[in-house]
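Would you mind keeping the following structure in view while I ask a few things?
Yeah, one chain of the complex is gone here, protein chain that is, but the others are all in their spots.
Per-chain residue numbering starts at 1, and chain names A and B are given in the order in which the chains are listed.
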Amino acid sequence: MKKRYLPLAILATAALSLTACSSGATGGSGTDATGETLNVWIMQGTNTESDEFFERVGDEFTKETGAKLNVEMVQWADAHDRFVTAIAGGTTPDIAETGTTWTAEFAESGALAPLDDYVTEAGLDGKLVEGLVEAGTLDDTLYGMPWYAGVRSVIYRTDIFEAAGIAVPTTWAEFQAAIETLKTSNPDIIPFPVAGDAEQLTYPWVWGAGGEVATKKGDTWTSGLDSAKSQAGIKFYTDLALQHGSSTSGATTWKETDVLDNFAQGKVGMAVMGSWTPATILDKNPELEGKIGSFPIPGQTSGISPSMLGGSHLSMFESSKNKDLAWTFMSMMTTGDFATEWASQSGYFPGETTALDATVASADEITQAFATQMVDGGASLPVTPKFGAVQAKKTTNTMIQSILSGEKTVEQASADAAAEMTDILNKK
Amino acid sequence: MTTTIQSPAAVGTSGSPAAGGPGPRRRKAITIAAARPWLLLAPALIVLAVLLLWPLVRVLIFSFQDYGLREIVSGDTNFIGVDNYVAALTDPQLWSVVLPNTVLFAIAAVLCTVALGTLVAILMTNLSRFWRTVVGSAIMVAWAMPAVTGTYVWVWIFDADNGIVNQLLMGAGLMDEPFNWFTNRWTFYLIVLINVVHHGFPFVAITVMAGLLGVSKEMLEAAQMDGAGPIRRFFQITFPSLKQVFTVVIILSTIWDFKVFGQVYLMPGGSGTNRSVLNLGVWSYVESFGQNQYGFGSAIAVLLTLVLLVITIIYIRVLMKEDEL
Partner (left out) sequence: MSRNITPARVRRNVIVGALVTLLLVFTLFPAYWMISSAFDANAASGSTGLFPSELTLDNFIYVLNDGGFAVFLRNSLIVAVAVVVCSAVLSLLASVAVARFRFKFRTSMLLMILIVQMVPMEALVIPLFVQVRDLQLLNTLLGLIIVYITISLPFGIWMLRGFVAAVPVELEEAAFLDGASWWRMFRSVMLPLVMPGLVATSVFSFITAWNEFIFAMTMLGGASDKYTVAIGLKQFFGENSNDWGSVMAASTLITLPVMIFFIIVQGKLSSGLVAGAVKG
């Protein structure tokens, strides 16, 4: 059985860091690929400075290999469909950033190239973040090269909290009390939106109450969304909106991006958001500079409610004609200076342990809370190619939305969702 | 009306091109004449065969397979008999949500589109030339708005947080809290209905209006002399002479409204999160593309095609005489 918590023991490793040497040291450098072009898909919205970043990566890449780099930005919202059609149509790029929950699914279709030999050759065995390696592995073969990891915590408006005299909540009871205070002190803002189309904002409350999304026994998956503990968590979360007026009716159809947009517009008191969002918020609304802070999602009575250790892999497609060249790019992106820089620009944590240590050590105040969340409260979703299908079916989103819209009770909705999830996970 | 139009075609088809051929070598002229329709048809037929007929056959073939991403990539077959059909037809969601939504919506949309279109057409024939042009242009504007754009505009109009409808209702004191129009099955489809009717009635209005202008004035006047009121005149004279116009308009509207996809898919919650608003188009897309079950999606597509065929045949039987094809 998979462990849900991923205590990043690796953080303790101070041992033999290969740092100093920059990208060139790893992989198949020296390959001359003049005249070739490497096509890469990168997800949009991770890094506000990505254009400039990839320009420099491209220059460096050309200098080293002679090949040209062609980066195409892909939106998260469309990405899954685009990958599927590209795989089906044989129009895949050489390398793509793949969300950690998708890598196994694409690997299963036979579209991805195994990476173990490259990793071993580069001496990276055991030096990649465990949770990301686990998510990128199918049948003991690594298909997703850990690139960066992120978690979600609570981002809040420090100015509003200060004015209202609210201390950072550390339990669910305090969290709810903070919402009640916000409601009276700032009636024109949304204290804490409960978004109905965002599964990742739901799981912390399930895990925080001691529930499970799904567990595997032998070969059979069972969804735990309808356990008493999970239901308690879901009930607490949705009751914030239904009983305590922390949200709006509009939020019933919000996605995570809507939460972000509304927070950036200054309409939200606090919200569960990713470690990568502060830069975007400030980019959209510079007036919030110095007015936002973060804290780990409080535990039910103590500790932290875990959020998904999410992030991205870089995956190499079987259709790539020059795999050594592709690996050169991969190692350039995932180790060394570019990896660290990408992490610090985007608010993510690098997927290679040494770079991760460096980032955590130099983290600013906001990032610190996310680092704590990642170390002590990072959880993983079921690692199976089928979980992508669960996400595509929006099982969890459906559950939350139907509760918020009053169509179903917590018990009904969670039972339906659990049945559907169990069914999909065990298909074939 | 139909007879006058049919007759030249009937005469023409019997062999006028051959007769028209002035060449002295008669035999050759006849062969060319026989080949000519096929020459004319060839380009269209080739395109239709390669990109419509063969894919249609393929849908049928896929529908009997467990056809996933792997099969598409490799081109292998994986037959499983009628499992996909069984799975589709025994899915409780199909009967409790998907079909009622699809059918009820199609009925409501066709009724509203045709009724509104006809009323507007009648209104337009009663207007002066100037106002007819004004209304005609306004209708064109509604028609010209692409479905994707139109959907976003309606979503924006009904947006829960900042939409104009909620703002106005709250401003007028009719509502205390902003209402989310997209979470309720009925209000969701009300918006879809407004959207679809808004985009669809211009076609009906303009077609019917042009048809109305062709209705014999003498007969209407004669009926009026006999004391028939406007409603009776409409159903006794106007409607029968526009029967064919209505047939075409109703068939096309039914087909279009049955297949509504984007107008639902692009609305908040419409792409699968809100299960109570799933319709056939979105359901089959989500089930086949999201789940990589292309065989299952193909089975649904085959079923939908059959349903539409049956509906069309019924319409034609009811509204058209057989020899009019």
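By our rule, contacts are C-beta pairs under 8 Å (C-beta built on N, C-alpha and C of every residue); 3 or more make two chains touch, one makes a residue touch a chain.
The shown structure was predicted, so the numbers you read here are calculated from the model rather than taken from an experiment.
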{"item": "Residue of B:Ala87, B:Ala108 or B:Val135 in touch with the missing chain, whole complex considered", "value": "B:Val135"}
{"item": "Touch with the omitted chain, as defined above, among B:Leu51, B:Leu89 or B:Leu104", "value": "B:Leu51"}
{"item": "Contact footprint on chain A, counting only the chain that is left out", "value": "41, 44-45, 72-73, 75, 77-78, 81-82, 85-86, 88-93, 255, 257-258, 261-262, 265"}
{"item": "Positions on chain B contacted by the hidden chain, ascending", "value": "1, 5-6, 8-9, 11-17, 19-22, 34, 36-38, 40-41, 43-45, 47-48, 50-56, 58-59, 62, 72, 120, 123, 126-127, 131, 134-150, 152-154, 156-157, 159, 161-162, 164, 167, 198, 202-203, 206-207, 209-211, 214, 244-245, 248-249, 255, 258-259, 261-262, 266, 281, 284-285, 288, 294, 297-298, 301-302, 304-305, 308-309, 312, 325"}
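Simple rule for what comes next: only the chains that are shown with their structure count from here on.
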{"item": "CA centroid of chain A to CA centroid of chain B, Å", "value": "42"}
{"item": "Chain B contact footprint on chain A (complex, rising order)", "value": "81, 84, 87-88, 90, 108-111, 196-197, 248-250, 252-253, 262, 389, 392-394, 397-398, 401-402, 404-405, 407, 424"}
{"item": "Contacting residues of chain B [partner chain A, same complex]", "value": "68-70, 72-74, 159-161, 177-180, 182-184, 268-269, 271-276, 286, 289-292"}
